[in-house]
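Removed from the display is one protein chain of the complex; every other protein chain stays in position.
So that you can tell them apart, the chains are marked A, B and C in the order they are listed, and the count of residues begins at 1 in each.
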Amino acid sequence: MPDIATIVDQIATEMRGRVQRGTVASYIPRLANVPLSRFGIAVVMVDGTVHVAGDANVPFSIQSVSKVFTLTLALQKHGDELWRRVGREPSGSSFNSVVQLENECGIPRNPFINAGAIVVSDIVLGDADTQASIAELLGFVRALADDPSIEIDLEVAQSEAATGFRNIALANYMKSFGNMSERVGDALTLYFHQCALSLSCRQLALAGRYLMLDGRAPRTGEQIISASLARRINALMLTCGHYDASGEIAFRVGIPGKSGVGGGILAIVPGIASIAVWSPGLNKRGNSELGTSALERLVDATGWSVFMPSGA
Amino acid sequence: MPDIATIVDQIATEMRGRVQRGTVASYIPRLANVPLSRFGIAVVMVDGTVHVAGDANVPFSIQSVSKVFTLTLALQKHGDELWRRVGREPSGSSFNSVVQLENECGIPRNPFINAGAIVVSDIVLGDADTQASIAELLGFVRALADDPSIEIDLEVAQSEAATGFRNIALANYMKSFGNMSERVGDALTLYFHQCALSLSCRQLALAGRYLMLDGRAPRTGEQIISASLARRINALMLTCGHYDASGEIAFRVGIPGKSGVGGGILAIVPGIASIAVWSPGLNKRGNSELGTSALERLVDATGWSVFMPSGA
Amino acid sequence: MPDIATIVDQIATEMRGRVQRGTVASYIPRLANVPLSRFGIAVVMVDGTVHVAGDANVPFSIQSVSKVFTLTLALQKHGDELWRRVGREPSGSSFNSVVQLENECGIPRNPFINAGAIVVSDIVLGDADTQASIAELLGFVRALADDPSIEIDLEVAQSEAATGFRNIALANYMKSFGNMSERVGDALTLYFHQCALSLSCRQLALAGRYLMLDGRAPRTGEQIISASLARRINALMLTCGHYDASGEIAFRVGIPGKSGVGGGILAIVPGIASIAVWSPGLNKRGNSELGTSALERLVDATGWSVFMPSGA
Partner (left out) sequence: MPDIATIVDQIATEMRGRVQRGTVASYIPRLANVPLSRFGIAVVMVDGTVHVAGDANVPFSIQSVSKVFTLTLALQKHGDELWRRVGREPSGSSFNSVVQLENECGIPRNPFINAGAIVVSDIVLGDADTQASIAELLGFVRALADDPSIEIDLEVAQSEAATGFRNIALANYMKSFGNMSERVGDALTLYFHQCALSLSCRQLALAGRYLMLDGRAPRTGEQIISASLARRINALMLTCGHYDASGEIAFRVGIPGKSGVGGGILAIVPGIASIAVWSPGLNKRGNSELGTSALERLVDATGWSVFMPSGA
């Protein structure tokens, strides 16, 4: 096997030449304006070495990838109480579907569909001030990545709020079942801000390190969450992290990952690597066309499937 | 960590004392008559050692666990053609639901729900004689387990056929979309016979060895299917192997598994172990109450989650 | 208002000139081969006068229109017991949908969707010999129309059986919920034969007279079914008679009617007229394009909506 640095470079080179690059999300201007030509990749190894290629230092809107961090924060703060309000099963339907909620009394199927992430935001918010809560989440992500320069793109947050009728619908729908606090609007504000977190591939891969380390912070060794919860978040990413293509990705790629409509994907190889890929063009299922393809290449080249015999 | 033999014994002892044992499936007499007190476990390690406890040598009806073997046989014979007729996503609904078929043009969501397994039976059948096809499947399972004494319980097969209206409905429904051959009845006959395969935990764990060995037969080293396909079957087991509790099991247990209504579960730790557990009492989601619990204990005691950092 | 004879002639003339005639059903040869140019209309007035135009004497496959007659026979034989096995609500989904059955424990929404009509066939069949039961239904329709020459087209019945996988699925699906007798196959045979009833517009309008006469036979005055049941069948035709366009037809036409995939429609103006129209081209919702249009014209010209002030 060639070394990782070489593999990462080869992947970036191959992706640069790709013609079929998917379609950029167009529902808000900031996303619509990202050039389709962008591609970045960052791989942080368990020993701390970082391999990057392409546009790995360009910040992008991580969108739904942020759901991993908000879930971690909510579990850290409130523990398994959370699972009374959100399930752990693949949804079998699209990320913003309301059908499942109607059939299951307003309990979202998992924390990675929009409805589930809105409930998680409501839990993170608790009794706190909305701005304080946004600041807490931003601080948490900065600490995970060891990078205080990470920001929330307020224009994106505002666009999300101005066009987020479906999310407003989901939140009010769950409220009608009693699965939201009184503060529907505030929880949505937090939700729209988390979607607007802006990270580069490098920053995102760094922020994900605790998930390859059984929940530990890389420098201090402190448990950000328990090993058991870290494994469980990885399990959720594998079964639910790519919308209604999660099964397909588990089948083809075989490592936990969470994708976002901005074209980013965070993927974890437990004990080995934290990976971020980014390219704004999406395939039909809403996952990054090149990002998915790059992960597939990486796993093919390294054998990093969680389903490979260890040490194979 | 205590050695595996001790862990296996402790689990069997604990399960013997359990009061809450679920409910035995009652739709056919042969299943209904299995004593609720039964519990068996077998663990085959990668080096070939076998650890058993409880009723590990008592044959039981493996039911849906057989879907793993039929899928393997179909992929061995026909390769990726199969995926044009069946999907790879968790279904998000119950194992015998027809709703998903109506919304998706008769293509079952995955090969482990009933509709998907019936299509796989249709593919295995091909142009062959029905009895020859049943014999081929039985021979395949005997070879996997290195045990020519494995049988199909014909009374069970007959009962399945006599009560299988929902499966008959699913098959005809898919036929109406063109996703079954002319031989609907024959494919169902094969399907009902595969459900009636009768194996003990020991036999089942032995039959599953190729899935921990990247597709290789343990004695000969021959690739029963490619490493890539073996990993992919494991991925499918993780995302879809426990009906609509698959996400929950991935979350709690964290290893690929396939359960059956007879109370058996086959679970795989890639590169490490092939495991079979059995206890006839089912929980609300249709998975073995004690079997699931035993797997959770085993993984807790050994750290065998696919989401653990390797070597942790 | 011009007299009915003139109106009927004018409608036939207008329909002859229509270019947009819909699409002929093609799933069985006998239907596929009917010329798109056909159009017939027959109006039987309460005083017994009959007005016909176009191809009013050409027999066609009445298909689902027959569901009205089977329902009448079932109610005549078994009364309100029937409603424990089939509902009275519009389905809100397509005529052969299985989704509703899954959500409502195998009880079809109404007797005019396929699943409901299959249950009604099962009720009519009861313990009788299948051929005797087919003969009974044929005799019943002949008696209603005072015409012993009416036949079942056996080629159509055979084609229905050979291609009716979805109906076989529906029947077995209901059986799995206990809503079919043991004789699933026989009930389907009766069902396929009733769909194959072959009547001309004249014969069909004559057969429908009891529905404009509060359930009485026109010559003898005998109650074929009670006045109350006759009104209720009319209500069902209005709310459920045109598949998932029933509301639209109630809105536009405003009289009870039942359509079939052969292009025929039976429509009733209580106390005034029994009407049959036929043209094989279907619109997107599966109702006769010209037939629907002709009924709309007829109602516009005569004011025969059940929602018009009486005597207006």
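A few points about this structure:
Heads up, the rule we're going with is that a contact is a pair of C-beta atoms (placed from the backbone, for glycine too) under 8 Å apart; a residue touches a chain by one contact, two chains touch by 3 or more.
Keep in mind the model is a prediction, meaning the values are calculated, not measured.
Hidden chain, full complex: it touches shown chains A, C.
Residue C:Gly254 is the one among C:Gly40, C:Gly254 or C:Gly286 that touches the chain not shown.
Only one of the listed residues, A:Ser97, A:Gln203 or A:Ser305, touches the absent chain: A:Ser97.
Residue positions on chain A in contact with the hidden chain: 97-99, 101-103, 165-166, 168-173, 175-176, 184, in rising order.
In the full complex, chain C touches the omitted chain through residues 46, 87-93, 100, 109-110, 212-214, 227, 230-232, 234-236, 238-240, 244-248, 250-252, 254, 256, 270-272, 305-312.
The working rule: only the chains that are shown with their structure count from here on.
In terms of their C-alpha centroids, the spacing between chain A and chain B amounts to 32 Å.
Taken residue by residue, chain C touches two or more other chains at no position, since every residue touches fewer.
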